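Worksheet: the structure to be examined is printed underneath.
The complex appears here minus one protein chain, its other protein chains still in place.
So that you can tell them apart, the chains are marked A and B in the order they are listed, and the count of residues begins at 1 in each.
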Amino acid sequence: MVDPIPGELPKPLRLLAFPSRFLPLGPALTLAVRRFARRRPAVFERLGEHARASFLVEATDLGQSFLIIPDGMRAEIKVLSSRSRREADVHVKGPILVLLGLIDGTFDGDALFFNRAITVSGKTDALLALRNTIEDAELKPSDLAGLTGEAARLLDKAVFGAIAGARRLSGSQGQGEAA
Amino acid sequence: MTDIALSLGPVFFNWSPDRLRDFYARIADEADVDRVFVGEVVCGKRMPFNDPVWPDVVERLTQAGKTVILSTLALPSNIRDRKAVKALCEGGASIEINDLTAMPAMGAAPFAVGPFVNVYNEGAASFLANRGANLICLPVELPLSSVGTIARACPDVTFEVFAFGRLPLAVSGRCYHARLHGLHKDSCQFICDRDPDGLPVDTLDGQDFLAINGIQTLSHSLQVWSPSPEEAANLGVRSLRLSPHTLDMVAVSALYRRLCRGEASPQETRAKLRELPLPGALVDGFTRGIAGAAKAAS
Partner (left out) sequence: MSIELVCPAGTPSALRAAVDAGAHSVYCGFRDETNARNFPGLNFSPEELTEGVRYAHARGAKVLVAINTFAKAGAFDPWKKALENAEKSGADAVILADLAVLDHAARNHPALRLHLSVQAAAATPEAIEFYQQTFGVKRIVLPRVLSVEEIATLNAAVSVETEAFVFGGLCPMTEGRCSLSSYVTGRSPNLSGVCSPPEHVAYEEGPGGTATKLAGYTIDRVAKGAPAGYPTLCKGSFVAEGKTSHLFEDPVSLNASTLIAALARAGVTALKIEGRQRGKGYVAEVVRTFRAAVEAIEAGRDEVEVERMLAGLVEGGRQTSGAYKKTWR
């Protein structure tokens, strides 16, 4: 891949860091998730007891953090500066591309723990639940960016393309035992 | 209230024929236990060495008034192992099965079920009881709440709980003694005989953790379940299993006998056990439904 630093965001995608057209990023994301929850409430059942957990996701290359409570129609997302200290059940830290890779299934529950680019602390089981929920929801970056149509297609293609490149960062094995 | 019986479980470790003979001679003469399980359960490769010992051991124990039950392999893995299991099961002696490989050969005869068979609920217990199981030593990780539920549902079966010794936690197709010493399982030189209580395995921080015994992995700590007679009776547990180690098992069985008779308190029993040269700390988490490694109360 072309990334100079693997896992960091190529320039055009830094758009993601900017507020959407009408709303600041936090409220825009909150609205996007709640809209999604209204459309497909079953998706959030997957979170079970972890729906009210708080996730502090720090995108190291954006200088920004996201405080997320993924509770369906009561979901909340706040955008914070990386410097602000916040308490949360789960802390996740890593380059935005790798974090986005958690969304499409490129990096899965196992890879989460293997990936040197991501640091996880706190309630790891809640993070696993969130990751599995997001993957099953088939949520795309454009859903979060509030984009539609051709712009959405282009953004998703660019992000997933870049994620595929970042894939090499993740060498992972599963636990044994299955069926 | 029915008396709580004491069982001596099978020796898990690779003891020499001489050590086995001496051990069981002393058990026959001095140990106050009701039942003794004998035979190789861990590794079929050890059988050619210890097989010749068993006829004498069984006779000696029987003459001493003990009920003797032959334990079978937990993981029969080749034709020789399978033949050994079949021969034992068809031999007419009392048998403890540790793998369902033994089931076809048992036919309609009654049998005991060892802790390696997965009996996690009353459905599995009554299924086996209908097939002839009359004593079941439940899996070591089962909490007492489940033990009670199962025992109450199957009043005709004697339920036994693994009450003393390093916990048998896993078996594998792979031999860890051989692997540690850079040997192949097929040419293992029987080096597991160097560790008559298992070979200690520590964490990277030097914490006591596990013990290996050929293909078997045990806890480093020793399980201790020391119920009052009332507690055992309320759960429907009618027998306690003591698992042999190189320490004085006669002393261990004497302590448990006093406990079962209500002559010593659980606390006193644990204190006396701790005075013995135990190869590890005492734990009882499994009985409480938490991590098995949780320390037993003082």
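Keep in mind that, in the parts below, contacts are C-beta pairs under 8 Å (C-beta built on N, C-alpha and C of every residue); 3 or more make two chains touch, one makes a residue touch a chain.
What you are looking at is a predicted structure, and each value in this text was computed from that prediction instead of being measured.
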Contacting the left-out chain in the complete assembly, out of B:64, B:93 or B:124: B:124
Touch with the omitted chain, as defined above, among B:65, B:155 or B:173: B:173
Candidate in contact with the missing chain, chosen from B:87, B:271 or B:290: B:290
Where the unshown chain meets subunit B, residue by residue: 74-78, 82, 85-86, 99-105, 116, 118-124, 127-128, 139-142, 145-147, 149-150, 167, 169-176, 178-180, 184-186, 199-207, 209-210, 212, 217, 219, 285-286, 289-293
Hidden partner interface residues of subunit A, rising order: 42, 45-48, 50, 104-111, 113-116, 119-121, 123-133, 135-138, 168, 170-179
